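Missing here: one protein chain of the complex. Every other protein chain is in place.
Going in written order, the chains are labelled A, B and C, and every chain counts its residues from 1.
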């Protein structure tokens, strides 16, 4: 399912953010500000509501594990972000909707005081769903006030944070999907996020006709050498994409498409989940401790070689040509080793994508890279509370690139560095193979 | 708050079960069956809905710990009990509302197959609240069918299980209150179960005018000797109250009232939570590991000697004369040792209560006894799936007696053996002192 | 193996304590003190050394789990007991061997200050084994001084604590055996405690010729009624055996012998470890979580019905007629239920043993009873630090009666209340069946 597909679904409007807030405006390069920043604000905010409109208040209250949050919490926290970083500091007349929310919906900003414990977000039946919607409306009205009353100076000062807030909300739009999908995956009734719409991830269309749809895929060679990576200064970027800097790459090749269901099925049938030599040490310990035998959302049939896959439309027969999703780094790495290949580094991925404009089949599932999530040379966190946005997570995580069908179009930048711990299995995450060229 | 008080609350109808299913009928003694069993059935079932009517679907979906269950789950599980133990075996025409519920709402009956994992009951946003209500209505209609079509033989055969099901549902009515109260206690907004009704647990009224409201209370002596304990054969009893049998008691005295807030405040001020010599070994380990400094629902003010208490009406100033609640056995035992006394055994409690008809102030909070929950000599579990009802929990738990303000009146029997693990802190549980005579 | 057998083993001298310190002396009844208390002291102390003489310093340093302690620690702690409770308070000239040992070898006496953490006892390579032996000699010399310088008054004052210290040391002699056996059970080399001596637990000898060696055993009936239990005032008893008091028993019967290997083999072959209906709820959760399929020290052969058993002589073929050992309460209870019987209460056990002087086959393995370890009515802990000896453990434990082949003969009293948590699997613990009469 592409964002375009999703846009067609009744009441689901990720595509509403297409174009997004960065067009016509540049945050880091000093060019003129967006003409219609307020319009973009409301567009992004409406998209969050449209996305979640089909889910019941009970659905939106679910927290299935400490790493995931309730949809309702996402809706409130993204509002809190504007309240805490813009309205409180910059709108003198602002009256809080409820002072207690300042603590309740802070995610992890130590500089902004103590927070409600993350594992207990699912216990907040109050404020209820209606109150959270009222909170959103309250913040939206105040944001309109702020933007309308702001003179040019104030607008210039608040725009970076405002744009960050919109990017932040778009990130949470994707998390609403992945977090609720995880919660639903634990319900034996196997509910669908969108039951009445056929939203199949696009499979074969991403392959050229001359490409074998099964492993091995075709390979595209790259010469390597000195290449510049990181944000080029046009449009929005997070602080972790800066500064742009040179890296040296050895010659390499990338697979023409993400690894798909048929590929992983072959891995399973070849004993992939039972062969320690294919796994990193921490990965194998996890496989054994957790009893992994297939990707997280795969459900074995009576015949163990026969799988259904749980996804946004509920349980469906495995689509062999759709990119595999909900894979951990552990599994992505083991698969690549089994295939006689490896994961690309984030810079190999970025260099190749920059050259051609995009990679075959990219954008349907995030692609694990073999790069640890670490600061670029010369990295400086954003000033103020936003300094905690990215930098403090630069350890024990691996970088993913490319975006998924649930990523708002406005965020699908080549330079975007997504990151998750290597054991994370609930994101829309797969892989693409790489190999060395001489 | 007494059940009578609760009855006055709009939409809360524990008192609707007063009288209950056992009047006019005797389950274990072979006397004639209830004239209006169906009427009693619907009365109990309606009481569950009335009790929960003021809580939102989001509230009713909360599970705050593995030991507690969502209200919605209680509503479904009590229906499942009738479906699994009566409708499926005895009503040939019965069509399940949803076959999957048979697994989803089984609590712990191994004989009835696998179950949804207990810690994941809070993840079931589906079936949603409305569907659970529809499930209840479906079961109720089928139960009406069953009772109306049953001939005398069938009625005789199913009556014990039907009455057990009603007692079961009344037990869950109290758990709905304690489980949701626990979930609310973890919400910084401190919601009230019943916000707009003044439901103060009765304090002074339970003391005679000549009784010092603070510790030490008055003492009532008992001669001990051979006494019979256990169910006397009149009215309903659980299998764990049988058989009636003699025990030999040494002379003892019981306090005239439950320990109250002022008593526990004195214990705290005397360093009770910091003095290992007052605590059992397992208890002291828990105090240290968990950092206990006061009862679970007590919230210290700025001055540490000043407490608010979280309860069904939200946070309120400590009522020094109200019986203390939400106490673990660990704390009850330590308090008694500090007071130079001890907990009564369940038989000391029962013998004294049987003699006088009741104990002073009893029935507002369950009272921990010093008795481990073990089978009576000659205990035989009920036949069939109900054999798992009580017997398999006879280890690692302590007995409580007397009932609480949330216990349906029809269940407030002197012989009722409630039981919880010694660390449980979320029930309406306190204590009464005992001491040896001679 | 009886203590008599063990006495014959080179260098192992549990039997050296036969007769023990209580003969000729009575602690609680005011009769004259032991003539040769010092002689008894040295006899018990030598027995500890003799018992452990064949184990290497490395063996004696092992701690296999928090519940078990190194043999070396036992040797030091039993010396600490005399130092802390007698030498420091009563021998003015006493110079500590090492002041730091006061903290290092305190077990759980809160009144005597902080302690080295229990789970880290196995990390104390220093003091080394030789230093601990020197510490023992130092304490022994000082104890000789104390007893020789004491006048009659002082002797009278210190005798209860001295005798308690000797009983304490004898308890630790048994723990040295069970704790090291547990550590050895985790060593794939399966070392023997005493490799070169045939120390088979006595099997058939304990059965009369007219008793079926396999289940069901013969039954001895008891009329029940009012019986007195607890210490009768002759000889030593721990505080938890007091006061003597009446209890009322229903008619019952006890099995003529402990349950043996053949019995448990039949249980296993009948699916005992796979049938939830046989187990208490906590027990079944443990069976599933831990994957229990047989008693802890049973090692399945290729054919799953064929077992070796790890014991003090290393791994040996299962002796079908030897009493089963190293059983948890969970398993003892499940076995009894499978056999259509139950565990006796500690009072049923004591009453029957008191009547006949002993029970058939008793004294080879401790026998789990169905009684929770709780205070007798009127229980008062010993004064001073010894108050922590027994009383604070009266929760979450079950009583065992009768003694084992590793119990010093001087401790094999009918009234002795041993106790362990229901999941404990490393003691010399089995069971005897009971059933209701009438």
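Assume a contact is a pair of C-beta atoms (placed from the backbone, for glycine too) under 8 Å apart; a residue touches a chain by one contact, two chains touch by 3 or more.
Not measured: the values here are computed from a predicted model.
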Missing chain: touched chains present in the view:
A, C
Identified contact with the non-displayed chain, of A:36, A:282 or A:306:
A:282
The listed residue (C:125, C:293 or C:356) that touches the chain absent from the view is C:125
Which residue, A:102, A:219 or A:393, contacts the hidden chain when the whole complex is considered?
A:393
Contact residues on chain C toward the hidden chain run 56-59, 61-62, 64, 100, 103-104, 116, 120, 122-129, 183, 186-189, 191
Residues of chain A touching the missing chain are 108, 110-111, 226, 245-250, 252, 276-277, 279-284, 329, 333, 342, 345, 370-372, 374-375, 377-378, 387-388, 392-396, 422, 436
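What we mean here is this: only the chains that are shown with their structure count from here on.
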Using the contact definition from the top, classify how the chains connect: line, ring, star, complete or other.
line
Superposition rotation for chain A onto chain C, Cα-based, multiple of 5°
180
Regarding the chain B and chain C pair, does the interface count as same (over half of residue numbers shared) or different (under half shared)?
same
Whole-Å distance, chain A centre to chain C centre, using C-alpha means?
60
From the C-alpha centre of chain B to that of chain C, how far is it in Å?
38
Residues within chain B bordering two or more other chains
none
